[in-house]
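As you look at this complex, bear in mind that one protein chain is not there, while each of the others sits in place.
Presenting chain A:
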């Protein structure tokens, strides 16, 4: 049964200490003619330095996205690789599994696909790689029966990612797993039926270390933070100094604070100027036992991150400096904000224009006005430097600021 091609290039990727994907593919080729020809095509790509897959349209009943169709362009050489589609399937937040469910997913995939599974793709999906068109529906049905659903593809809300967060990390400032699921499951229609200007990605990081790389990758980044003081266990500070030395703390904690708000007292305790702390996480990362985020925790929300296409890489930027995320109402208002943003962008974004690019085109102030948020100095690095601006509504705008302040202090 086994379909074999000579693969002199790929064979070289079986040596060396790192686990080899080629060895796994070869094992699959012993039982799958599809993978046999996929290996042949891959070797051919290595030899000619060109790719040979083209896209197309394959879907499951009722959905428009979630399958990445791949048709071979070299079927005369590799007929069994003619169809090699991927199912994108969303894992649980934090990518937790027990062995029981992983084995069941493997069983489904051995029955209805190639047996090749990528854990996980850059988008955060389990990628079931290698189904023929006639296998896709059955594979999906069985995966769906196990409680999993397809992820996003095309101009739609895309699969999200969240860090391990509160499940195992003391830096976690909110319930990432709950927020992730609440938000995503409020947009399943926009996820499964691509009808937006382009992709829209949410990512959830529990603290400013941003392990999910949300600022650079997410259209809407939800990042944990806190408003009150960093928690300090001074006796643990003493222990840390005993173990690592005073100079280590001066060079690596005090001197590395970006806003110079930490000092080491003569009695080997730390003094932190919390009003000037920007919640960067560095000191907490270094002294994991002595320092922790404060207790008044919540999130900062940034919008507009994306990679190169089309106007160049963009960071997300702040649109909500702080928001509590504890009660049902808190979560509901997060979902509502996300919905407002997606609706406005859906109406006003140009074809293939990411949300950040639209904001760049129309200006942040106009975007904020459209989604009903007020400007705040925490949203900018500095105020404008160009005088080419019309300011005849200055008093009106200044009055809004005064009113907001009167309300918040009143």
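Miscellaneous remarks
Just so we're on the same page, a residue touches a chain if its C-beta (ideal position, glycine included) is under 8 Å from a C-beta of that chain, and two chains touch if they have at least 3 such contacts; residues count from 1.
Methods note: contacts and distances are computed from a predicted model.
The unshown chain of the complex is recorded in UniProt as "Sulfite reductase, dissimilatory-type beta subunit", chosen from "Phosphoribosylformylglycinamidine synthase subunit PurQ", "NADH-quinone oxidoreductase", "Sulfite reductase, dissimilatory-type beta subunit" or "Sulfurtransferase complex subunit TusD".
Although one chain is not shown, part of chain A still touches it, namely residues 9-10, 12-13, 15-22, 24-25, 27-28, 38, 42, 45-46, 48-55, 60-63, 68, 70, 84, 86, 90-103, 106, 109-110, 115-122, 124, 129, 140-141, 144, 147-149, 160-161, 163-164, 166-170, 172, 175, 177, 180-181, 184-185, 188-189, 191-192, 208-217, 223, 251-252, 256, 258, 278-282, 285-286, 288-289, 292, 307-313, 315, 350-352.
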